[in-house]
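Every protein chain but one is kept in place in this view of the complex.
As written, the chain order gives the labels A, B and C, with residue 1 at the start of each chain.
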Amino acid sequence: MVAFWMLATILIVSAVWTVVAAKPVYSVVALLLNFAALAVVYLTLSAEFLAVIQIIVYSGAILVLFVFVIALLSSGVAPFATGPNRLPKIWMPAAAVVLAALGFLISAIAHAPPATAPASGPVGSQGVFGSIADFGKALFTVQLLPFEVTALVLMVAVIGVITLGGEQMREAGPRAQAATDRRMREAILREGKG
Amino acid sequence: MGSVAYPLVVALWLLPLAGAVLCWAFGPRLRSACGWLAAGLVGVSFLLAVASWGSATQNLGGVLGAHQPLVSWMPGFDFGLLLDPLSLIWTFIITGVGFLIVFYSIGYMDGDRAFARFFAYMSFFMFAMLTLVLSDNFVGLLVGWGLVGLASYFLIGFWFERRSAVAAARKAFVINVVGDVGMMFAIFLIVANVHSIGFGDVFAAAPGLSDKLVFAICLALFIGAAAKSAQVPLHTWLPDAMEGPTPVSALIHAATMVTAGVYLVARCAPLWNHSGSAQLLVATIGGVTALGGAILGTAQWDIKRILAYSTMSQIGYMIMGVGVGAYEGGVAHFFTHAFFKAQLFLGAGLVIHALHNEQDIRAMGGLWRRMPFAFWVMLTGVLSICGVPGFSGFFSKDAVIYGALQHGHPWIYAVDIVTAGITAYYMFRMLFVAFLGEYRGEAAPDRAGRESEHGTHAPGWVMNVPVAVLVVPSVAVGGALMFGGDNSPWSRFFAPLYGTPSSRAIAVPPISEGVTSLVVFLTVIAGFAIAWQRYASRGAQADAPARLRRETERMPAVLTNLFYVDWVIERLIVRPAQRLGELFGRVVDPHVLDGAVRDLVFWARWLGTLVRSFQTGLVRAYALILVAGAACFVVYYAVAAGLR
Amino acid sequence: MLVLVTILLPLAAGAMLFALPREDRSVTRTVGVAVAVVVVVTLVLAGTSEWSFRWLSRPFQAAFHFGATPTSFWIALLLTMVSACAIAASRVARLRDFVALMLLLEGTMLGLFLARDLLLFALFWDLMLVPVFFGLAGWGEHPATAWRYFIYNFAGGLTLLLATAAFGVIYGSTDVIGRAVTPLVGAWAPWIYAGFAFAFLVKTPVWPLHTWMPPTYSGLPPPMVAVVSAVQSKAGLYGFLAIGLALLPHAVHDYATPLMALGAVSLLYGAVIALVQNDSKRIVAYSSLSHLGLVAIAIGSGNALALRGALVYIIAHGLFSAALFLLLGYVEEREDTRLLARLGGIGWKNPKLAGALCIAALAALGLPGLAGFAGELLVLIGVYQAGYVWPVIVALVAIVLASAYLLRLYQDLMNGPEEADVPVRSDLNWYEALTVAPLLAALVIVGVYPAALWHR
Partner (left out) sequence: MPVPTGHYVALAAVIFFIGVLGVIVRRNPLIMLMSIELMLNAGNLLLVAFARAWLQNAGQIFAFIVITVAAAEAAIGLAIIVTTFRPARFVDVDDVRSLHG
């Protein structure tokens, strides 16, 4: 229980940090923290394999990709969010609704009947729920089709990225280049004034 | 009953159609042979009608005449031909007089640029008219009715480069359609109640129908009859119809087509016999038309229009005759009228032809010296139409007039007698102004119309012979057939159809037939005397041009405007319909109905603009909307759960 | 099987025509006419044979089921005949594409009239709009007309589809046209009928849903408008006969008075407007509105005789409106205008053209002895027998008006003094005459013996 509260605190704080961080790099760090804490939570929920996957795929692959892109895009000078905030005014009432929904949700959970306590039983050991063997068996027998479909999804993603990257290879037209240069100068000037 | 076939009847019916098709299809190649072809086929048709006399008057298994079934659409809708005494009489006139007029037209129309087309139309007209009188059912009758209207439309508008002819043709057709529509309504009433269109079935069922229904049927039928026979108030097309060539006027607007109404009433006698109020209505309309036509006839200067109004008036007599129930009287007047009116028109045609299409009698005068043949023809015709004793018209008109009294309609009897006097006045007026005195026109009349307007040599005998032939029956047929009351050949001929005249008389006339004849003759003398006094006396002859001019100027407006019937129709029906059309076409359709649709388009656009404003293109805004929507669901379920 | 050939042949030929060289006009027309004539033959040979292939089994049964019913056979025959004449009479720019569209139009409409399945009917209903849309877009006078036509009729198609789906779900099968079915009753029946009726009323069209029609009819090239006014407008009336009366007789009966009232208003409204129009094609367009109102009245009356008459009148109207539009097309082609005010006296130099137009106009105004009269008479007798007097009187008034405006049309074009500024052109040649002769001959035959339509 104590572990849950500690982990929950870390999760929420790191999530908030991810969202409010001024620079994407900080966000990545916060997100890394978040993912790590989540992996621990998975462990407490006897999802050993997922905990490992969480670390390897998210922390190892996705976040590295993020860092890579940050490095590629903002080579030190480019500011983020240069223009005016164009979000319509309606965002305030909408956010109120969202917050109200959150409040409702949490209060509903708080008032939920105690039947939500997890079922008891042998967990974690060889051949029972949560073990890697159990997981793997399910993955390659009952759930084989979804598993194979993930392969398809990944392949499509690869093709998509290559297509997008191919577009990237083509040189941007001189007019677009000029326009972006002009807007960047304006942005820098504005920052200088600020 | 259908076991006996009558190929002759079918042949006499179809021959004119063949003539029409041949003239129409091969007209340009046949050229002048068209006239001979058409006349020949009609002549053969007439001979076939004569040959069918026996079968038409036979009584075979309870069916009078020759009945030839043709096609059947469905039970109750059987079409066939019926040649009985009544249709035989009409067939004689149509083919016989028709033959003479077509023959005459060969001369009259010589050189016209649509020579072949004319004969195609004439033949087609005769086919249509035969369809009308030979049909054994109401729908066939209506088919003939419509086709006759069409043929008349073609012939009135024959010279269609004239705007007036085109307008007259359209007017005639539309008014005739009004009549067709009336007949259609009668057919609806008949089929709804009798479930058959055959004359035999309907007349057999007539006694079982209610008075109101029979009256309604008769009324609807009479709308058709009135339109075709130019009865008040549907008569306005007839004077305008004189735009057609003169032989057309003779054939259609005097001898045959306009008497279709008489045929209809005579044919439907079993219906009229069952509705006294329908008889009264028809007789009254006939009387009004007879009197009105005669009065208008006194105000005309156009020789063909005078004859047209006299036709209207004479048909009024016939309608009166069949209306009161003196069927053979009305039909007799049709029979004699066909001869003497055709003769009058053809005689007028001789004059018109000779005077290069001059039709105004004020521009004539003194023609009896230059065209004696035409004068004698016209004179015998006028004597016959006026009912001078001994001439055909006398017998038939007498039968009608006395019939009115016999059937208990003294008022109509009185109107008849007055009209007879007026008839004498305007007919002699025409004769005196056109033929006596000095010639007042500019064109030099050629002798007996030897030269046509196109300068080609017209075969004068072609025009003169038919007229001369017509003189014989118009003088003598009445005396030969209609003398002798119930025992006359005429009455005996119709006895199988109607019974003898005196057997159906419902009133014992206070005045004998002889006295009636005398009274009529006296009024005719009076009319003649007035006409003589005004136009033929020595004083009148002295300053004829000035007197005629004065008379033209002083003519009452109500007469020159033809009782304002046209004016009323124009104001009350034609113009409102056109205004309504303009309103619908220019305002309602584009602005109200289409406007409603355009409003719909406008609001759809508005809605589109509204929704478009949500499409900011900002990904974050989309996310916001999405999440807000999801949150709404959450709130909804939370609230719902809370309430539960 | 032959019935399937009948439908697929024009569709395939239309599609393949696009492969022909664009410039070769005579080959295009020959192919088009040949296909159209063959379709007439196959249709007659196919008769009322059927062809069926299972399509859906859930949520309701549906099948690719084709075959003529005694009613639809005649309309299909009319369609193939008019199409053949119209294709033969086609003389427009981009002829290859036009003839291809005409064949596609014929094929889709054959599919509509020969469909024995409601879902197929709805499918072809929408498909048949497409060739006309492209006809309007490519050869019409204004692109907005094309959109107006399409949106109006597509809205009808939508309600038709909804009604079809509702019918299928409730009844369990849409394979019902021309089959003895237990009539649908219940709370949904009026709504389903409303969906059908809206589509049919738009297509016919009936007042006040007609405003797409005059611009469409006056905008389309004559051959296509001949087909559209002659046959496509009958899709709605055929729908009322084959779907409304057969499947939802109670709904039709319950709402007969509004239907007849709309028909009666159309009758008078169209006639009165036609009285004053100056554009000759618009006169015929409004006359179409007026004439088809009569059929709406017949359907509303539900009387057996009136329905027979309605079929006769449907055929008659198809024949004479096709003939009128084709002939007015010839006039326009010769004189480069179709305004009555600028035309006149053509009949002197073009007697055949005048004669043909005269026959067509006379049939349209219901001259006794021609097809229009036979239909009119039977319809009105039936309506009167059914106990409705006021629609009969309205129709009779409209008949009088029809004679006035159609004679005006004919006379203003053909009669009167020859207009000085109208060039003198040659009369109909034998080929042109051949394109309208079958229609005129059929008018006479149907007029004399309409019983052929129900004695088959």
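The rule is simple: a contact is a pair of C-beta atoms (placed from the backbone, for glycine too) under 8 Å apart; a residue touches a chain by one contact, two chains touch by 3 or more.
If you're wondering where the values come from, they're calculated on a predicted model, not measured in any experiment.
Within the entire complex, contacts from the absent chain reach the displayed chains A, B.
Touch with the hidden chain on the side of chain B covers residues 611-612, 614-620, 622-624, 627. Interface with the hidden chain, as seen from chain A, comprises residues 1, 4, 8, 11-12, 15-16, 18-19, 21, 24, 27-28, 31, 34-35, 38, 41-42, 44-47, 49-50, 53-54, 57-58, 61-62, 65-66, 69-70, 72-74, 78-87, 91, 94-95, 98-99, 102, 105-106, 109-110, 112, 114, 116-121, 123, 129-130, 134-135, 138-139, 143, 146-147, 150, 153-154, 156-158, 160-161, 164-165, 167-168, 172, 176-177, 180, 183-184, 187.
Note that only the chains that are shown with their structure count from here on.
Chain-to-chain contact here is organised linearly: an open path runs through the chains from one end to the other.
When every chain is represented by the mean of its C-alpha atoms, the one lying closest to the mean of all protein C-alpha atoms is C. In this assembly, the C-alpha centroid of chain B lies 36 Å from the C-alpha centroid of chain C.
We define each chain's centre as the mean of its Cα atoms; on that basis chain A and chain B are separated by 98 Å. Centre-to-centre, using mean CA coordinates, chain A is 64 Å away from chain C.
Residue numbers of chain B whose C-beta contacts span two or more other chains: none are found. Per the touch definition, chain B reaches chain C in the complex via residues 24, 71-74, 77, 117, 139, 142-147, 150, 153, 157, 160-163, 166, 169-170, 173-174, 177-178, 180-181, 184-185, 187-189, 191-192, 577-578, 580-582, 584-585, 589-590, 593-594, 596-597. By the touch rule above, chain A contacts chain B in their complex via residues 86-88, 90-91, 94-95, 97-98, 100-101, 104-105, 107-108. On the chain B side of its complex with chain A, the touching residues are 616, 618, 620-621, 624-625, 627-628, 630-632, 634-635, 638-639, 641.
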